[in-house]
Structure formats: structure tokens, C-alpha cells
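Omission of a single protein chain aside, the complex is shown with its protein chains in their original locations.
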Amino acid sequence: MELLSFGDTGWGDELLRATFMTILVAIAAFTFGFFISSLIVPLKLSKSKVLNFIGNTYTTIFRGVPELLVIYLLFFGGSSAVMFVAKIFGYKDFIEINAFLTGSVSIGLISGAYTTEVLRGAINSINQGQFDGAKSLGLKKSTYYVFVIAPQVLRLSLPNLSNVWQLTLKDTALISVTGLVEIMRQSYIASGATRNPLLFYCFAAFLYLILTTISLKYFNKLEKKYNFYT
Amino acid sequence: MKQVNKIIATFLAIFILSINNLYSDNVKIGTEGAYPPWNAKDASGKLIGFEVDLAMELCKIMNHSCTLVEQDWDGMIPALQSGKFDAIMAGMSITQERKKKINFSQGYADEVASFAVLKGSSIKPKTPKSISLSNIDSNDQKTLDALKKAFAGKIIGVQTGTIHQNFLKSGLIGKVNIWTYKTQDEVNLDLASGRIDAALAAAVAFEDYNAKAGSKLKLVGPTFSGGTFGNGVGVGIRKADSALLSDFNSAIDTARQKGIIKKLAIKHFGFDASM
Partner (left out) sequence: MKPILDNLPDIIKSAILTIELTVISILIGLLIGFIFALMRISKIKFLFYLSYYYSFVFRGTPLFVQIFIIYFGLAQLEFIRESILWIVLKKPYWCAIIAFALNTGAYTSEIFRSGFEKIDKNLLEAANSLGLNKFKTFLVITLPIGIKRSIPAYGNEMILMLKGTSLASTVTLLDLTGTAKYIISTHFNPVEVFVFVGSIYLFFTFLIHTFVKYLEKKFRYY
């Protein structure tokens, strides 16, 4: 138990900080994914075959390739890609892309692919009559999407968004391979230094369990709150 | 909405902080922090070890401000090349293969490699105390043959992307089962648990493990140097940074003359590994 204590001899304070990092990177990734999906969903719903294709390619790739591979690709290839672009603009110094950015972007891209599917499914499940009704009221397309469709979509997709969030939260463990000190990484370091992997990985599992349980409760509350309108 | 604003603000702050790093003009030195006693981490998360101390001394001599950057071993050279840091001090041996990609300063310490097995293991090759692979003569060949016999069909663990992995791959001791690990810590864990029959790494890495975990391991066979094992450990630097390279070279000269390297080596390794 001493190993989990706070202060210089224990790993408690480090693990606590790492837990905050996990939460932060998960929120960043989920938000980024949500932002991307709001760009991709219109592509997938559009009547243009080309736009459809772009949208489908995105979701197929990021739901079909292992998370670890996406992270490695961005980690090893990301900064050289940015450097390449920077050089075109005449910028010669080295540009650092830190582990937090690499992590939240790569997990965000994956999270976004799942969010896209969730939102698309929810939109498709909305009664066609509502679109017609809104149209017959003379509402502009953008107006009825924002005020009529979007709130319903969010409510309908809450249970599935909750799943995507859980997935994203757990995927952040994989970012540890880039050196970002979140729960998994900190446990890895601690178990290496103390030669006590069992204790630290079990404790890591416990921390994740707390995070997933709390967020599940929170989402359930939201669902209950907004189910009122059905 | 307030919550969303907060999240965006946090995100921006982190982004700006990471950009800020770019404009400071200090030297960033990459190290692994998982290869004791060369470089490691203590319970407060601080980097410690021979190279951490040495890096600080060299920076003092060069009159540079320095920061240490942690980097996993498997991404060490790509990270140097992409500019995450400017120099590598991570127990990296100077080898021909690596020299194709990066430059090395002169060596600052000798890394002696050795096999280790669990105490009580039946693997006991009869060999001389050391072998140099730069020039393999008939005596050396005999040593290699003895090792070939002792390790035939055995599982040997090494860290990925190391000289030790290259040596096992080279086939000089025949065909063995090579298991690769992300860190030396993991190699030690699996050797101690008996999953692998032997491991190959810096001799001091096993001795360090023994000192902390209670003498579970035993070094066997000769110590290796030369050939695939390279010529000592040096500072890795990008090919384009010739000024930094000569800075490090002269700083190492000074540190050697003042006996700093020797002193640090004795402190961390228990013997004089300076070169």
C-alpha cells in the first residue's frame, strides 16, 4: 500500500495526475471526434456520390484499422507530415507535435468515425414527415436542421453516444505508447521501477472502472432528463 | 455552454503551451528513463541515472541550458529526426547501421553486453571472460560455437531495436528464439518469471536488477564488444547539426580530463566505464 501513497516515495500523486490527464485527453478526443462527425455526417447524407464516398471512406478506415496502428502512424508520420507542409511555406525550424495533440487527434479521428455512424443512424430514424412539415412551414434548410432535427438527433443518439464515449475513454490507454503520461503510462512506469506490475495494473483497472462507471451514471441521468419529451 | 467554453479554453491553453516550447533556445536531450543504471525514473517521476547526471554536467561545460525529454526507445531515432529533441543520451551504442541515419559524438562510456539467466539455470557455456567481434579469429569462433551449443533452441529476450537484437539476428550464435520487448524492465520481468531462458543486454542492466530485486539473475558467457555491438556509447545528433556535435565532442573531452565521467561512472555503475 505504501507504493500507492502520496509524496516522493509513493506513486499516488503521480497516478492522480495521470487520471486527470486521461480525463482531459478523453474529453479532447471526444470533442474533436464530435466536431469531425458534424462535418462528415452531411457528406454521408448528401445525394452526391462523391461526397458519400469521402464520408464512407473516413468511417470505414477509422473503424476498421486498429487504434494502435492509427496512433503509431500519426506519432511517427505526423510530425514529418507537418514539417513537410511547413517547409513548403518556408518554415525551417523543427516543429514539435506533442503527445497530447497526437493522442487526442488520433483517438479523436476514431471516436469521430463512431460518432458519425451514431448521428447518421439517429437522423435516418427521424420520421420523414417532420422534414416535410418543416419544409411546408417554409423553414430554411439550415433553420430546421438546427432547431427541429438536431435536438431530436442528440436525444435519440444519447445512449449510443454514451457507448462511443466509453470506447474513447478506454482507447486513451493506447496513447501511452506515445509517452503521454496518463493512467496506463504511469502504471507502466511505476511497475517498471518497482517490479510490481500486478499491483499497478490492477490499480489502473480500478481507476478506469471508476471513470467508466461515473460517466455511465452521468449519461444515464442525461437520458432520463431528456426522455421526458418522448 | 459554459462547460463547453471551459473545455475549449483548456484545450487552447495546452496547445499554446506546446507551441511555446518551440521558441526556447535550449538544447533538448532525449533519454529513455527505463534503462537503469544508464537512465531511469524514481518514484517521484524524476529522471535519474548516469546519463541524466552526465547530461547536466556536459551542458554546464557547454554553457547551454538543457532540458531532458523522455522518449520510448523504439521511437528514439525518429523523434530526434522529427525535432522532438536535439540530442540522444540513452545508452545508445555507436554502430555503423545507426551512423547511416544520425551522427554520433565520441564515445563517453563503454557498454559491455552479456547474457543473463535465472540462477540455477542449466545454461552454462564454458567460454573465456570476454570476446571482441571486430575481428573474429579461430579462438573467438570457438567461443561462438560454445554459445551456439548452449543456446540452441532456447528463448532469448532482448529489447526491440537494440544492438543485442541485431547480434542475435546476425546468426553468429545460430538460430535462437528471439523475443522482443519494449523496455529492458519487461525483459527482466520475464527472465525472472522464467518465461524466457536467457536475456542479452548491458551487463550493468542485469546487475542493477539484481541489486534491487535480490540477486535472481546470473551473468553467463563472455562479455561482448565490437562488431554489431558498436564502439561505446555516444551522443546521437542530427546530421545537419554539426555545431552541436562539436560542442558535445569538446565538452566530453573536458569532462573526461576533469575526471567527471569517471566519477559518475563509479557512482552509478560501481566501476570506471568511462572512455
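All chains are identified by letter, namely A and B, in their written order; residue positions are counted from 1 within each chain.
Definition applied: a residue touches a chain if its C-beta (ideal position, glycine included) is under 8 Å from a C-beta of that chain, and two chains touch if they have at least 3 such contacts.
These numbers were taken from a predicted model, which means no experiment stands behind them.
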Chain not shown, its touching partners among those shown: A, B
Residue in contact with the excluded chain [from B:Lys175, B:Arg195, B:Lys212 or B:Lys239]: B:Arg195
For subunit A, residues in touch with the removed chain: 60-61, 63-70, 72-73, 76-77, 80, 166, 170-171, 173-174, 176, 184, 187-188, 191, 195-198, 201-202, 204-205, 208-209, 212-213
Hidden partner chain, residues of subunit B it touches: 74, 77-78, 81, 101, 157, 160-161, 179-182, 186, 189-190, 193-195
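The rule we apply is simple: only the chains that are shown with their structure count from here on.
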Rounded Å distance, subunit A centre to subunit B centre (Cα mean): 35
Contact set on subunit B toward subunit A in their complex: 7, 10-11, 14-15, 18, 21-22, 33-34, 40-45, 70-72, 75, 78, 82-84, 183, 185-186, 188-189, 192, 212-213
In the complex with subunit B, residue positions of subunit A that touch it: 8-11, 14, 24, 27-28, 31, 75-76, 79-80, 83, 93-98, 100-101, 177-179, 181, 189-195, 197
